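My questions will all concern the structure given below.
Removed from the display is one protein chain of the complex; every other protein chain stays in position.
Showing chain A:
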Amino acid sequence: MPHSRRASEIKVAGIGKSYGAFCALKDVSLDIGRGEFLTLLGPSGSGKSTFLMVLAGFERPSQGKLFRDGVDITDQPPERRSAGMVFQGYALFPHMSVAANIAFPLRVRRKPEDEIKRRVGEMVERVGLLGHEHKLPAKLSGGQQQRVALARALVFEPGVLLLDEPFSALDKSLRGQMQAEMKRLHEETGTTFVFVTHDQSEALALSSRVSIFNHGEVLQVGTPQEVYERPSSRFVAEFLGEINMLPLRDVRPANGGARGLVEDREVALGFASGDVRGEAVLAVRPEHMSIAREPHAQENSIAVSAVSSTYLGSAVRLELVTRGGSSASVCVPMESARHALEGSDTVWLTWPAGKGFLLPASG
């Protein structure tokens, strides 16, 4: 039963937050769309949690304004914002049963008792907690507590659900399961989800958009594919996953993209934005590169030699070095590695033009 008409739209205009001289958030502006799943991603201390606390109303911003569906909510106390919230460590009420925890937001809204009963029953079923209604949170496993926290935050059909690193306490297999479940809940409820994490794979797997935080600033906002394949800065590129970076000389625009020299080999980039001239860094994700015995006819190729290889089961990871001394790594299937490396020190590292992107030469 989707109720996306209830989903909120949030506009964040120039939010700043300082604690004395320390600036936790600098001029954050962001539009969160109705029903979207936005992830706030960043290392610890990047300001993403502070930002979530500002959205929830637990922290007052030092500057800026917040609007929900066009209404200024900057000065609204948390209890009037009707945002569901799932905390790190769940923050369940330890003295209340599972059912009482889930009923809490309905009780404070003075809903009739039969409606409370019905909606709690539905929610318990939806998150798979049937038979656990009368247990205290301490008697539940981590995953079950997580479900109670989600049910409690969703039962009053909030316009937006805020989640602060909800999976950090779960082990890896359970985490995958809960991620799938949360994606399902997002689709079913149609509510706007704002999700904080420092785990980039979680962010990429779950979100409709990712917003990357560092030092209290939003560095980039985009779909998972955009931020992963077209990062706007070196920090974003490196934070989202492994990346190979090669110095690029003599950069110039060419057919909507760019061309340049990596150690005297001409390479092409299918995409480039802004001013692309002179020196830059060419960045390519390791999984977009492969190795071969001969240069590739259509793709970019540079000569490298293998330094070491690590067996990974499904693939082998090769540490490579170019003639000019830059290092790179690739993960390739066992067979192709064996074939390319047989009897020769020099192999060719190749990648399609569309998979490389430019980053500024410094920083």
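Quick note on the criterion: contacts are C-beta pairs under 8 Å (C-beta built on N, C-alpha and C of every residue); 3 or more make two chains touch, one makes a residue touch a chain; residues count from 1.
Convention: contacts and distances are computed from a predicted model.
When the unshown chain is looked up in UniProt, the name that turns up among "Binding-protein-dependent transport systems inner membrane component", "Thioesterase", "Phosphatidate cytidylyltransferase" or "Helix-turn-helix domain-containing protein" is "Binding-protein-dependent transport systems inner membrane component".
One of A:A153, A:A203, A:V251 or A:V304 touches the chain omitted from the figure, and that residue is A:A153. Note that of A:V12, A:V28, A:L41 or A:A83, the residue touching the chain absent from this view is A:A83. Only one residue in the set A:L41, A:L92 or A:L318 touches the chain that does not appear here, and it is A:L92.
By the touch criterion stated above, the residues of chain A touching the omitted chain are 56-58, 77-79, 81-85, 87-89, 91-95, 104-105, 108-109, 152-153, 156, 162.
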